[in-house]
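A selection of the complex's chains, in situ.
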Amino acid sequence: MKKFKIGIINVTGYAGLELARLLIQHPQVELTSVTGRSAAGKKLNAVFPHLADSNLIIETELDDVDFAFSAMPHMESATVILPLLEKGLKVVDISADFRLKDAIEYSKWYNRTHPSPQILKQTVYGLPELHRYQIVDARLVANPGCYSTSAILALAPVMVKGLIGNYAIIDSKSGVSGAGRTLSLKTHFAEVNEDVAAYALEGHRHLPEIIQELNLLKSEKSLSITFVPHLIPITRGILTTCYAPLIGRTATDKKGAAMIKQIYSDFYKDEPFVKVTSSPPHTKHTLGSNLCLVYPTIDTRTGRLIVISCIDNLFKGAAGQAIQNMNLMLGLPETTGLEALAVYP
Amino acid sequence: MKKFKIGIINVTGYAGLELARLLIQHPQVELTSVTGRSAAGKKLNAVFPHLADSNLIIETELDDVDFAFSAMPHMESATVILPLLEKGLKVVDISADFRLKDAIEYSKWYNRTHPSPQILKQTVYGLPELHRYQIVDARLVANPGCYSTSAILALAPVMVKGLIGNYAIIDSKSGVSGAGRTLSLKTHFAEVNEDVAAYALEGHRHLPEIIQELNLLKSEKSLSITFVPHLIPITRGILTTCYAPLIGRTATDKKGAAMIKQIYSDFYKDEPFVKVTSSPPHTKHTLGSNLCLVYPTIDTRTGRLIVISCIDNLFKGAAGQAIQNMNLMLGLPETTGLEALAVYP
């Protein structure tokens, strides 16, 4: 069988590298072209020894491929993607450039006018659990943010059922690889190790994605969401703890908790990569895998819903999900190349 | 000047050890007696080389001292403290046995009848920022839990001002030393490292302390609190993120945030160990110090209050605060022996 030829634009960041690692091991596609600015001209496995047997050279321009991923920083990604779309290529964009449907919202959060607002409409937000059928037919898929993935998957089932009241608090704890490979004091080892801190309290850019997607799932748009991300000293992993009031006649005792758990199990019963757990999940159980673990429960003292989700931010939170989208777009079985079990301990 | 002779019951846990470390360096008291079961008969500095010059022997029974700390596990602490009180000693209890004023509440959370409910009334909850004058005169001070310290100090100013509405979400991230020196799979290195998880979702024992103390600060007792602790791979440090609705006419823009910050600055202006910060605090800035850093702000999109606090769980969250209490009880300057600056980086 002929394998699809795949390209990665900007392979040298952590998301690009994880794409490369997974695509090299993917049985039905072939990674044939990778680009990168800093390391252009070098062999991929010389710069990144973990990609041991790859003989690819890092190029400045993408070769002829059947399908492309852009792992460029936002703002720049749109620029490189438009010509690819014009050539008829299907593309998954890892950046944030096409995630928000509303160009005004984009300009508010990214401080610049969107370069191609006309494309936003036809772009699909690449969360297969919510938009699988549109992804299958899409030419451009905007891969969700890592925090957004964990938060939306945590709250989608109760949003759809209309079970939560007017607010949600989303408290996320993320590993440091989410901040990328670019140097900064906040990712300097001696600063991050043995430390934890919140950041982006003035508003993190994954928040409008979360709002957009959750609001699609309910009739009225009155949900008031507070989202606070925290940086903790692990390399990979996001744990998101969500708090929301339950409305309606939901029992708030153990029976209610069991009922909520059933709602989640039903919602995700056919999903290959979302598992509802029976005890609070650990990020370690997702490291190196495409799994999202979700644990819903009720604080029986207050009747409040608590949902905890966790993912590997570079896998289900970035490259793994991107390949899940690619599989759908290329007509391959959705789980192909994504079956790796988590590397525990 | 004659130094007070101080004893520690159960020096071999992390709280007991931190007490020893601080008392050995305290200029106005002398650590003269330490007890411990497992290591009885051994020299303190042979078992714990960081206490380099201590020549104390770990005993099974406390010697004659002027003042005692009990670092026994709860349930056992009450038993060893009662005879000391009868001998006229002043005591700080690191355990949870005397923190709750209500013996029924105690039996609910600790699954046993309190052995000396009559003493609960005269015991003072040892948070100097709230109960300084009672601590000065107390014979028995119940040292607050580590999570409780971070949560109560985070919310006290707005509670006193009556500024928050009917709920508070308290999401804490703790280092592993808080789980003590007793072996368990959940504190096994390979399980905790590169991991984060929530625990005690059915209700953590520090919650009733938090409720008790916050309710003391407001007129009506309708506050619905959800508290979820998380374990992260650091040794020392707790970061607590609190979320609550603001009520009344509080502005929810940047001016409102500045006003809230002023309320906190005023509330803590004479406190030697609480600092209101102008950016989100890092646990690393409290490691090895008695500081609690507090950062209040407003999520201006939703008008919700966010307060972040951090402490070193073994210092301000345990041994440092215990010594702060001892200083007050012995008539010493409150900060004596507690001036160490945080060990950053």
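By letter and in written order, the chains are A and B; residue numbering begins at 1 in each of them.
The definition used in the following text is that contacts are C-beta pairs under 8 Å (C-beta built on N, C-alpha and C of every residue); 3 or more make two chains touch, one makes a residue touch a chain.
What you see is a predicted model, and the numbers here were worked out from it, not measured in a lab.
A.B. asks: If you can see 2 copies, how many does the complete assembly in this structure contain?
C.D. replies: 4
By our rule, only the chains that are shown with their structure count from here on.
A.B. asks: Go ahead and align chain A to its copy chain B using Cα positions, then give the rotation in degrees, nearest 5.
C.D. replies: 180
A.B. asks: Roughly how far is chain A from chain B, centre to centre by C-alpha average, rounded to an integer in Å?
C.D. replies: Computed value for the inter-centroid distance: 38 Å.
A.B. asks: Please name which positions on chain A make contact with chain B in the complex.
C.D. replies: Result: residues 167, 169, 171, 173, 190-191, 194-199, 201-203, 224-226, 228, 230, 232-237, 239, 241, 243, 280-284, 287, 297, 299-302, 304, 306, 308, 310, 345 of chain A touch chain B.
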